[in-house]
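Note that one protein chain of the assembly has been removed; the remaining protein chains are unaltered in position.
Right, chain A next:
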Amino acid sequence: MRMNRKLFLKLENNKVLLAVTLVMLAAASTSAFGETPEEKGLAIAEEVDRRDLGFGDSSSLLKMELTNKQGQSSTRELRILTLEVPERAEGDKSLVVFDHPRDIEGTAFLSFTKILDPDDQWLYLPALKRVKRISSANKSGPFVGSEFAYEDLLSQEVDKYDYRWLRDEACGEAADGLACFVIERFPRYENSGYARQVTWIDQQEYRPIRIDFYDRKDSLLKTLTLSRYNQYLGQYWRADDQYMVNHQTGKTTRLTFDEWELRVGVNESDFNPNRLKRLR
C-alpha cells in the first residue's frame, strides 16, 4: 500500500489519468508490487500446512450422519488413524476402521496418499477374511455413501492444487468475528470431481473454516463448514464438526469427531497392509 501511495504522489503532478489507470491495474493485480495472487494463495496454503507440521500422528472417533432431502437419516461410525509423512513429495498414511453399522464392522481401509498419482489402497473385508489391494484412480466418489468424497476427507496435500488468493473478508457465521483469507484452489491431479474449490482460511490460526466445491462444469456443488475447533498439544487445531451440504441434491452429511488424540505413538508397522486382518 505504501508503495502504491508513493507512486501515486509522484505521478500526481503529471498525468492524473495515467496514475489512476496504474492504481487500478495495481489493485486488480498486485504483481507490480510484490506477490501475485497465485503466490499469495500458495503462501497461505503452505502456512496452513506448516502450522500443522509435526503432529506426528493422530487418532479420532468419527460419527457420520447422512440425511436426505426428506430428513431421513442414517449413521456410520468409524475410527481414523493418520500417520504424518513429513516429506513434502509424499502424502500421509491413513487407516480407517469401520465400527458401525454392524455388517461392516471391522472393515479396514488403508491408504498411502500420493501427490498426483493414484493413492495406494488396501481394503480388508472381515467377511471374506482377505486383504484386497484396490487399484483405482477414482477419489471423487462418495465416501461410504456420504456427501464427502474420498478426496475431501483424506489425502489433503499442498501440492495437489494450484492456488489463487481471491480476497480477504470476514469468515462469516461459522467463525464469527474472525477475518479470513479466501483462496481458490484448482486440483492438479486427474480424476478429481471438481473444477475448483474456494476455501475460507482464518487469518489468525490458518484453519479452514469453509470450503465451496464446484463440480466439473463449475457449478456450486457442495459447501463444507468446519467448526468447534479445539487446539491440541498447544499448536494443532482440529475441528469436531464438519458439515457438508450438497446444493444440487439437498442431501447433507455431518461428521462429528470425538476423542482426538495426537502423537499417540503409532508407527509405520501399524500401517502395514498385512496387519489389517488383526485390527479390531
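As a convention for this text, a residue touches a chain if its C-beta (ideal position, glycine included) is under 8 Å from a C-beta of that chain, and two chains touch if they have at least 3 such contacts; residues count from 1.
In the analysis below, contacts and distances are computed from a predicted model.
Student: According to UniProt, what is the chain that's been left out of this complex called? Choose from "Putative ABC transport system permease protein", "Electron transfer flavoprotein subunit alpha", "Kinase" or "MMPL family transporter".
Tutor: Its UniProt record gives the name "MMPL family transporter".
Student: Sort through A:Leu62, A:Leu95 or A:Val144 and give me the one touching the missing partner chain.
Tutor: A:Val144
Student: Thinking of the whole complex, not just what is shown, which of A:Ser58, A:Thr107, A:Thr225 or A:Gln242 touches the missing chain?
Tutor: A:Thr107
Student: Based on the whole complex, identify which of A:Arg50, A:Arg88 or A:Arg130 touches the chain you can't see.
Tutor: Within the whole complex, the residue contacting the unshown chain is A:Arg130.
Student: Where the complex has a chain not shown, which of A:Lys69, A:Arg88 or A:Arg228 is the residue touching it?
Tutor: Of the listed residues, the one touching the omitted chain is A:Lys69.
Student: Residues of chain A in contact with the chain that isn't shown?
Tutor: So the residues of chain A touching the missing chain come out as 66-70, 72-74, 98, 101-105, 107, 109, 121, 123, 125-128, 130-138, 140-145, 149-150, 191, 193, 215-217, 219, 248-249, 251.
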